[in-house]
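All protein chains of the complex are present and in place, except for one that has been dropped.
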Amino acid sequence: MFYREAGQFKTTYLADQQIFPITQDRIGVLLILAVAFVAVPMLFNEYWIKAILIPFLIFSLAALGLNILTGYAGQLSLGSAAFMAVGAFASYNFMLRVDGMPILIAFVCGGLSAAVVGIAFGLPSLRIKGFYLAVATLAAQFFIVWALTKFGWFSNYSSSGVITAQEMQIFGYKFVTAESKYLLVLSIVVLLALAAKNMVRSSIGRAWMAVRDMDVAAEVIGIRIMHTKLLAFAVSSFYCGVAGALYAYAYIGTVEPEGFNLDLSFKILFMIIIGGVGSIVGAFLGAAFIVLLPIALDVMVQEWLHGIFPPSISSNLQLVVFGGLIIFFLIVEPHGLARLWQIGKQKLRLWPFPH
Amino acid sequence: MSGRKIGEVILDLQNISLRFGGVKALTNISFDVREHEVRAIIGPNGAGKSSMLNVINGVYHPQEGRINFRGEERRKMEPHMAAMQGIARTFQNIALFKGMTVLDNVMTGRITKMKANFLEQAIRIGRAGREEVEHRKKVEEVIDFLEIQHIRKTPVGRLPYGLQKRVELARALAAEPSMLLLDEPMAGMNVEEKQDMCRFILDVNDQFGTTIVLIEHDMGVVMDISDRVVVLDYGKKIGDGTPDEVRNNQEVIAAYLGVAH
Partner (left out) sequence: MQFFFEVLIGGLLSGVMYSFVALGFVLIYKASGVFNFAQGAMVFAAALTFVGFQELGVPFWLALLIAFGVMVVLGILTERIVLRPLVNQPPITLFMATIGLTYVIEGLAQGAWGANVRGLELGIQDEPIEWLMETANISVSKFDLFGAGVAALLVTLLALFFQYTRIGRALRAVADDHQAALSIGIPLQQIWRIVWAVAGFVALVAGLIWGARNGVSFSLTFTALKALPVLILGGFTSIPGAIVGGLIIGSTEKLAEVYLGEYVGGGIDSWFPYVMALAFLLVRPEGLFGEKHIDRV
């Protein structure tokens, strides 16, 4: 009854091209933001914020990055975690080596460094496609982790490349509590998500999708393939890089290159497959799912299977469930949770009259 | 046909040869296209017609030959350069962007005309937002012209074949091209759809003065709407002239024996 677009006629193209053209969507988004910024810090305890909400936001950002590259521009990457690593280590070094570096600028520089590395490893995409490219991105995954471990300079010569993130401070305010870190991460993620939404509904987003759907036709229309693909790699890596920096500074605190391994890259890929390939909301839904699932499984194993199986079963169970879900979603709902979300809204539109 | 004036030669191809490994797709072909005319390329399957279009807009690079477009000699051109110079086209096998709506497909056709960089687009201030609105207007004109308003927001994958062909034409027209290359725009259509398409092509030619190079198998249509026809067979040119001249050409009749209308 309340979710209706009927009667909302668009009299100008401007109105039709708003970021959320349906009024209820606009209200909904504002509501979600209000809850996220105001209610959540008041309602949730520290464990939830630290162990679930912050990683959820950070992974959403990384998934957003991968979704730009894979979902919108159609270039499958198996190296997202490595670009997160670049972001984390670059931010660390900017903080370490530049006196009085503001933390936000350090994050941006971390993202930009990741973008540069992303462009370098995106170059092969100009000549190869599909899984050839996917395999090529494994080069980024293995090489970057190796380089960060082997060259002591990156970690200020700590053993096995471990870095400890410096304190975050903006205009004298120190981000120490879980809530403050959460709000910082949330602000960054919201801004970048908005920017992503804007990009994908502008000409650059259309160019990405065009290259994804039919590259020859895209080129014939006048899209410069090289420019478009490399920009996708750059933007995507920027997002992953910032996510990596936040991962180090606002979540884990102490990270080593090995932490950004192939497994993490796959996890991010799983987020977009489950959440919805080529959807901004999907990145968030997928991240929430992948963050919550292991916790739910742990609880399940402890509650129900307690004593029947050894506790180590839970990590293997996780692998099987993750893998199984990927296959399930690819077969049953290739557009992921985002599609279900849409269907839900559609239903709501008709509610309470089913026809 | 109305009072449009056929102008000078704007595209001149000289001795084009194109090979794929051992396959000779085009052998020593020369022909030209005049401004504002409807130029047809016909020939049996595998004759090299599509390859010819691909050479014109830089999708294929011929091993030999010269191409002169608007007085500019070129050896090698990339497709996006051709687009910049005002050459648009449609494809034999529909090449729409399947994951996008009709509106987005057609908007994509205007990409060469949009100038905002990605940062402006990300923040959507100033130029980026204005551009979207301006170009949307133009796109809506094209949509009106081709009578596809009702499917504006439909994902193209869900449209029937005939409409998809029309959307593809819309995407090409959105670029406001000076030359339009059409690869079998009426293939697989029923009579009514063909008539519509013919009308659109002639209207484009008439109203916007767009030069049209057209591949079509339906001889009736070709003879009806084109000013000049070039005939290919096994990658060689076997005829060139007005529809009447071509119709009476012995070699062409031989090549089309059994297929002739």
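Read from first to last, the chains carry the letters A and B; within each, the first residue is number 1.
One rule holds for everything that comes next: contacts are C-beta pairs under 8 Å (C-beta built on N, C-alpha and C of every residue); 3 or more make two chains touch, one makes a residue touch a chain.
The model shown is predicted, which means the values in this text are computed figures rather than measured ones.
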Requested in this report: May I ask which residue of B:54, B:105 or B:226 touches the chain that does not appear here?
Outcome: B:54
Report summary line: From A:177, A:254, A:316 or A:346, the answer for touching the chain not displayed is A:316
Query raised in the report: Going by the touch rule given at the top, which residues of chain A touch the chain that is not shown?
Result: 76, 123-124, 127-128, 130-132, 134-136, 138-139, 142-143, 146, 150-151, 215-217, 266, 269-270, 273, 312-313, 316-327, 330-331, 334
**Report entry** Absent-chain interface as seen on chain B, which is shown
**Finding:** 20-21, 50, 54, 59-60, 91-93, 95
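FYI, only the chains that are shown with their structure count from here on.
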**Report entry** Between chain A and chain B, centroid-to-centroid distance (C-alpha), Å
**Finding:** 41
Query raised in the report: Where on chain A is chain B touching in the complex?
Result: 12-14, 16-17, 19, 195-196, 198-199, 202-207, 209-210, 212-214, 216-225, 231, 235, 278
Query raised in the report: Any idea which chain B residues touch chain A in the complex?
Result: 57, 59, 78-80, 82-84, 88-89, 91, 95-100, 104, 107-112, 114, 116, 118, 121-124, 128-129, 131-133, 136-137, 140, 171, 175
